[in-house]
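Of the protein chains in this complex, one is absent; all others appear in place.
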Amino acid sequence: MNAIILSAILGVIMMFSGIWVNNKATLRWIALAGLLVLLISNIAEMYGYRIWNVNVHNMLYFDRFGLLFNSVAIGSTFIFVALSGSDINRVGKYAAEYYTLIFFVLTGITIISVYTSLLMLFLGIEIMSIPLYILTGSDKRNLKSNEASLKYFLMGAFSTGLMLMGITLIYGATGSFSIEVLNNPAIAQGVSFLEITGMLFLLVSMAFKVSAAPFHFWTPDVYDGAPGVFTSFMATVVKAAAFIAFVKLFDARMSYSSAVVDWKMLLCILIIATLLIGNITAVFQQSVKRMLAYSSIAQAGFMLFAVFSMNEMAKEGIIFYAVSYSLATIGVFAVLLKMKDFTFEGYNGLAKSQPVLAFANTVFLLSLAGIPLTAGFFAKYFMLASVIQTGHYLWMVIVAVLFAAVSVYYYFRVIQAMYFKTGEGETENIHPGFKTGLIILTVIIILLGVAPNLIINFLYF
Amino acid sequence: MQLLNILLDASATSNASNYFPIGLQLFFAIGFVVTMMFVTHFLGPKRKTADKLENFASGIETHGDARQPMAIKYFLVAILFVLFDVEVIFFYPYAVNFRSLGWEGFGAVLMFVAFFLAGFIYIIKKGALTWED
Partner (left out) sequence: MPIQYYIGLAATLFCIGITGVLIRRNAIIIFMCIELMLNAVNLLLVAFSKMHYATAFIRNANTTAGSDAQLFVFFIMVVAAAEVSVGLAIIVMMYRNTHSVDVNYLNRLKN
């Protein structure tokens, strides 16, 4: 509860500080301070300290899983603002509003990680996505940004319509919006046609939100057209939050209603299609930004394994995947935003001109590819191990490993360009603080790659 | 007399005869419009001149198309109106239940209104409602 109310209040504070504070650098410091307060209050709630005692009427349930994810999301946002804050200020003249919208997105995220009522799921997803439509179109004079924001908006609103239809049909069948009722095996025995249709609608709309194939087609355009900083935010924190909502929604659902619809089979098709389309299309991209958009689809394929297997390991895994994927992608985007040219050629010779950036970028890309000693390795390991634990569709693990090998190709193209090709490697002016931030992020990723329990232990202690 | 009974019967349960008054009203409404249109068409004198086919704009000569781009301020005010208008919807359930919700419900509504006012003050400070530049 702390994080939900505080993030909304901090959003309002940010909104008004835009009226009274004219210096963009000051605004960034205010945002960073706000995020720090938010993070501390959320960690305090994990250990039982609540600022507000609100009766939520069983619509929210603050368990360790949701609160830990909140901390991860807020922490990732903090790192994101710390690294890319100067790029946020460069997007346009409304810097305070951008930070405001980021706080409002966080309000949505903190709701959908702890919801137990489908009403809260709907509200959280909407509170999360409406500010994102604005952020996507924040580069007002750029036609690409306009187009991306219109596409994102139309697709988002359409999938919201599908989700609402699903929720309504489930309500018609069960008479309740609570997911505890949904997940209760005693009620689920006699699942009706209405309820199955509703679940299918929900599955499709969540697949839209997490950009799983065949509902991914908006993702590359939106990620490419949006201002780079906000792509970084959308592809990391927001996407991970959508996955948490997905996992909570289908928590126990998938296992027993298999008599009518084979949910595992459906998810299996989704996962294989997502991995295939994401990885194969990423190979052929010329722009690094667009390549990262497709790679985020491919990573979504891996995260879908958590929805597929639905056991304790999957829950640990999805949190760890969220951390490692968010941190690495934020790092890669932070470096990308400093480049003058977003194509692969733009990275030529970066190791000569900016060795620190090149090294940090290498670590981030290795983590995304899932090479051992980086956090990405354990993230992928947890996902695949959770599938092996279920004992179904084991051939999917082999397919996933093969696609991970394909992903190594396009991540290494960047590394190859940085180290083994000659070029200028032109960048914007690099602040020493930015380099320090990158090094700290690199250390975190390697540390998590050696000791993943640093995050997972928070689930239990 | 029986018709009047149906119209006055408030406790009627759900059956087709319930919709009879509505059907009757629809029939009369449509019938009145159709009759009036035909009657005026046949009774009225007709003198067609070019001036009469012009749009009537209070005697001022018309010029140009009505569908011109409007100032963006109209749009802004309209959008803000839609937002603030619809938010009032939450007062309806509170108004129905405000006794049973007690002080806790009052606090919640107060918080809602506070966020609401914050938004309102923000748009005034930003100058979204100032009409002159």
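The letters A and B name the chains in turn, as written, and every chain counts its residues from 1.
Note that a contact is a pair of C-beta atoms (placed from the backbone, for glycine too) under 8 Å apart; a residue touches a chain by one contact, two chains touch by 3 or more.
Just so it is clear, the structure is predicted and the values come from calculations on it, not from any experiment.
Novice: For the chain that's not shown, point to the residue among A:221, A:251, A:341 or A:424 touching it.
Specialist: Touching the chain that is not displayed is residue A:221.
Novice: Taking the full complex into account, find the residue in A:50, A:144 or A:340 that is in contact with the omitted chain.
Specialist: Once the missing chain is taken into account, the touching residue is A:144.
Novice: Pick from B:24, B:39, B:82 or B:124: which residue touches the chain that isn't shown?
Specialist: Touching the chain that is not displayed is residue B:82.
Novice: Can you list, in ascending order, the chain A residues touching the missing chain?
Specialist: 119, 122-123, 126, 130, 133-134, 137, 140-141, 143-144, 146-151, 153-154, 157-158, 160-162, 164-165, 167-169, 171-172, 175-177, 220-221, 224-225
Novice: Which residues does chain B use to touch the chain missing from this display?
Specialist: Per the touch rule, chain B residues meeting the hidden chain are 14, 72, 75, 79-80, 82-83, 85-87, 89-90, 92-93.
Keep in mind that, in the parts below, only the chains that are shown with their structure count from here on.
Novice: Counting in whole Å, what is the centre-to-centre distance of chain A and chain B, each centre being its mean C-alpha position?
Specialist: So the centroids are 42 Å from each other.
Novice: Which residues of chain A touch chain B in their complex?
Specialist: For this pair, the touching residues of chain A are 8, 12, 15-16, 19, 55.
Novice: Which chain B residues qualify as touching chain A in the complex?
Specialist: 104, 115, 118, 121-122, 125-126
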